[in-house]
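One structure is given here, and the rest of the page talks about it.
A single protein chain has been omitted; all remaining protein chains appear in their positions.
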Amino acid sequence: MDGLSLQWYQEFFNDSALRDSLFASLEIATVTMIVGTILGTMLAIGLVRSRAKWSPGANILMLVPLVVPEIVAGISALLIFSQVGLTLSIWTVVLAHITFSISYVTVVVRARLASMGTETEEAAMDLGATRWGSVRLVLLPGLWPAIVAAGLLTFALSFDDFVLSFFTTGEDVQPLPVRIWSAIRFGPSPTINAIGTLMMVVSISAIGLALLIPRLFGRRESGVKVLTAAEGG
Amino acid sequence: MSEAIRLEDVSKSFGEYEAVKDVSLTIEKGEFFSLLGPSGCGKTTTLRMLAGFEIPTEGRILLEGEPVEDVPPYERNVNMVFQSYALFEHLDVADNVAFGLKRKKVAKDEIRKRVEESLELVSLADRAKSHTNELSGGEKQRVALARALVNEPAVLLLDEPLGALDLKLRRQMQVELKQIQREVGITFVYVTHDQEEALAMSDRIAVMSDGEVVQCGVPEEVYEHPAEAFVAGFIGVSNLMEGIVQGKDKVKLASGQSVKAPLPEGCDKGEKVQLSVRPEKITLDDFERGMVTLEGTVAERVYQGVNTQVTISLGDGASVVALEQQTYRASADDRWEPGAKVKLGWHPDHCLVLR
Partner (left out) sequence: MRADYWTRFLIPPGVWLLALFAFPLMLVLALSLGYVDDLGRAVYGTDWSNYAEAFNPTYLPVLIRSVGYAAATVALCLLIGYPIAYYIARFGGRYRYALIAALVVPFFVNYLVRTYAWVALLSDEGLVNNFLVNLGLTDRGIQMINTPWAVIGGLTYGYLIFMILPVYASLERMSPSVIEAGKDLYGRPFRTFLHVTLPQTKQGILAGSVLVFLPAVGDFVSAQLLGGPDTYMVGNLIQDQFFAANNWPFGAALTVVMMLFLSIWMIGYLRSASRDARGAAI
């Protein structure tokens, strides 16, 4: 394997279909990161703070996606899309990715939220901030390192995901991992290694940032802990 | 003086649990008022109702004459110093202090001026640009204080603000807090479980137990004339001895001896009472005219530096504790070996009969 020559990268960028796949994957990961992080953060806040009777039910609903094998997730996503008559495209991939990113974000954000307590928000209200003001001015800034770390983790997971994408992608553009799958099955090609390396660089940058960001904010807990919390479900 | 706060028959329940029962209090303007009691006595819940974090189940709360029990915390003219300080970690010291003024949309120049003044007040003018996690515990406490005081609230609420500090710093902050309160003249409502702290700082103290106010008065009154056995036991150390009323100012102790004691109004002969005497009021082998005297055996002696604590068994399982000062003439350690017979005494005026 002499795949380390730059020739394969050149080939990669000259191949317009591959280029489209790369951009599709980046697009999917970005939208997933934004929507998934917002929804997951809301869920974390709601689960920690709400005293609603069905809140424990919502907790189970959040945890189940973490233990369901991806193939099951892929099939159920495929079924719902075909049931409501949604044409498969990168947007169905996005919907499926968001669904499964919510839980990861929630687990990471909740760990930080549980350690924060409510006194700082009460202090903000005591000093004249409305309830939403205390969320905006105190709670969210306090959660910010965890939110950013969770977002980047989500980005990396989405960008790297194969199984969910495989079941939910359409005919138009294939996300990069699906493209790799087809390439591998059609026969060996050094381009695969080039794509693999490129993907690794993107994922590692995202995870590297996720590890770094809690430190930049001067928090004591390290990024590794944030990630092991995520893996630990 | 006019009143700052009035609570009228305030109760608060959490489900089945009654945290505060039927509390009525009046706090004067400019007063340093303490709510004192063990944990779970309802003092913090009472404070949180004053702040607006809890809504009373029953009763009324008047702030400078206006009912406020339904007013949310952000619309009440009271501010709070939290036990955990609750500083905003993402803001520097000056921005923490400016937080309340910004919410009130005070002009920028005015904010800067007042933030400077209040940091000056707590001697932290040079730390304005510091990050909150660079501060020591005592400094965080001062920032929390400045952040509340800068808003010039009608009442400042303090929830065990010195609880997390070590003893030495605590003493120092007690003095400083009292000075600051005199300087700004704002009404302080102070929650603590530390009786020494309450006695040292307060103009008046309300002692709480099981959600009720059991006694409210100036420190001397609460200490010298506890209204109930609970107060006598909670504030300072108290020797409680079982007894039966025998006649006018006469109580028969469990040991069989009759002693002179000032009986409260309406005590009947034969009624069971408790006699309370503070350890520092008890003298050993050293009497004055008119004192009550008892005999006992030294059970234990604990050297405490400033004084020596001697536990004396009176027989029948009853025992009392006496404190002996280390003066020039009394070195306690050679006098009361455990097992030694000893005579103890106190002035009848210094003992209290509790029903």
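Here are some notes:
For clarity, chains are labelled A and B in written order, and residue numbers in each chain start from 1.
Keep in mind that, in the parts below, a contact is a pair of C-beta atoms (placed from the backbone, for glycine too) under 8 Å apart; a residue touches a chain by one contact, two chains touch by 3 or more.
Quick caveat, the model's predicted, so the values are computed rather than measured.
Annotation: of A:108, A:138, A:156 or A:209, A:156 touches the absent chain (contact as defined above). What chain A contributes to its contact with the hidden chain is residues 1, 39-40, 42-43, 45-52, 55-56, 58-73, 75-80, 83, 95-96, 98-99, 102, 106, 110-111, 114, 131, 156, 160, 162-163, 167, 177, 180-181, 184, 188, 192-193, 195-197, 199-200, 203-204, 207, 211, 222, 224-225, 227-229, 231-233.
Just so we're on the same page, only the chains that are shown with their structure count from here on.
Averaging C-alpha coordinates per chain places the centre of chain A 53 Å away from that of chain B.
By the touch criterion stated above, chain B contacts chain A in their complex at residues 51-53, 72-74, 78-80, 82-84, 86-90, 99-100, 103-104, 131, 133, 147-148, 151. Those residues of chain A that touch chain B in the complex are listed here as 117, 119-120, 122-131, 133, 137-138, 141-142, 144, 218.
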